[in-house]
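Sharing a structure with you now.
== chain A ==
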Amino acid sequence: MADFFQAIDQFPVTLKHWLMTQLGGVLPEWAEPLVSAALSITPILAVFPLMFALTTVIERKGLGRIQNRIGPNRVGIPLTNIRLAGFGQFIADGIKSLIKEDVVPRAADKVVHFLAPIALLIPVLLTYSVLPFGRNMVPLDLPQTGLLFFFAVGASTELSVFMAGWSSRNKYSLLGAMRAIAQMVSYEIPLILSALTVVMMAGTLSLSGIVERQMWHVAMPGIPGDQDGLLARWFLFTPWGLVGFFLFLTAAAAEANRTPFDLPEAESEIIAGYFTEYSGFKFAIFFLAEYLGLFAMCGLGITLFLGGWLPPVNFAPFTWIPSWCWFLGKLSALIVLFIWLRGTLPRLRTDQLMGFAWKFLLPMTLINLVVAALWHLLANSIPLVARWPLCFAMLAVPYWLLGRGFEAKFTKREYRFAN
Partner candidate 1 sequence: MTAPVDTSDPKQLGADTDGTQFMTFHDLAYDAGKTVFQRKAQPVGQGREGELLEVAMGPQHPSTHGVFRMDVVLDGETVVKLKPVFGYLHRNHEKIAENTSYLGSMPYTDRLDYFCSLTNNWAYALSVEKLAGLQVPERAEYIRLITAELTRVLNHTCLAGFLLQDMGALGTPLMYAFREREKILDLIESLTGARMMCNYMRFGGCRCDLPAGWLDEAKKVVAEYPKFLDEFDALLSGNEILMARTQGVGKLSAELAISAGITGPMLRASGVDYDLRKVDNYGLYSRYPFRVPLGSHGDVYDRYMIRMLEMRESLKILEPALKDIPEGPVVDPKAKLRGFRPKPGEAYGRIESPKGELGFYLISDGSPNPYRYRVRPPSLINLTILEDMCLGQTVADAIVTLGSVDIVLGEVDR
Partner candidate 2 sequence: MTPLSGYLFVSALLFCIGLAGALTRRNAIMVLIGIELMLNAANLNFIAFWRFSENPETMTGLTFALFSIAIAAAEAAVGLALIITIYRHFRTANVDKVEDMKG
């Protein structure tokens, strides 16, 4: 029984191995690494854009539900009455954006304008290469620099945003690009710092290594969990992990331009931000890159805090579910969370956004780093029951203090009435 589920779990890996052995005799030697890489990339290129396509529909339908609307429900199979509950919408959208006229402003810097969406999509796709999607499923396992690779490649998207904003020769584009860069640079710091907490505790930069550290059978001082190994030791279940996860999620929302941090493309202020002047397929690529960036951020958050592809508990029906299903499931849950946020919250202002990053997130991540170190140091001297509340209190108090500064400024008001 377990073997059967094991086989399903490892199905993509075995398939690739089988293909490579079949091709082994046929291919010239120099082509083998290329084919192997292509085989590793193909599932990523197949699964995540498809997920993007489905997410656009789900997002519209979800927002519709939040807003007392129905959302897209028409497009199905052409020439029939089958509507697929609107899930054909993304195909129609894709065809539409493919055949739409590609308008380039006359004053635009044509080359840079053309390169910007590509320069945005490629780094975003590259970030996927270090994410462990399942057991033994890392396209590019960098044992020493995995997380650094993720952030280095992720940081280069800022430049593509600038390219798009600057080359359009549109003031809204430029404003949007400036906002986006300022926001990405500012939020990268809390993002990296909250991830660094995990690196410090796991002792590795490799993402698959970090997932393995959250497994039940790896003895790690300082991580709670059942000693028999029934409960997972996700970093989320530690005080620093819990706080770190929410800090990470906040910074990730800003990094991925999601509400309430979607200022770079705040349509009520600056039309569509840096891609105001993009139409047709280039716009679709921006859209795609944005969502893929969000998925990659969510994937990283899952890997760092939510145990990656690990099930929450270590007994039968849960462990039968393939590891990549767990990963995709957690990813979907986070995406739904972001859709929910988008349907609920208004948007912050630029200065408030910056203030939030520098005055709240950054101190919190730094304190979190210290608390994590303390958690590790106290592992052998204080029992878990006392250590957990202690460390949590050490995070809750600064949270309360920092938050009070924001609350004091804005309060609900009492209104008087004229006689």
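Just so we're on the same page, contacts are C-beta pairs under 8 Å (C-beta built on N, C-alpha and C of every residue); 3 or more make two chains touch, one makes a residue touch a chain; residues count from 1.
Regarding candidate selection, all candidates are chains of the complex that A comes from, given by their letters.
If you're wondering where the values come from, they're calculated on a predicted model, not measured in any experiment.
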Q | Numbered candidate touching chain A, per complex, among 1 or 2 | A | 1
Q) What residues on chain A touch candidate 1, complex-wise? A) 63, 66-69, 171-172, 174-175, 179, 259-260, 262-263, 266-271, 342-352, 406-407, 409-413, 415-418
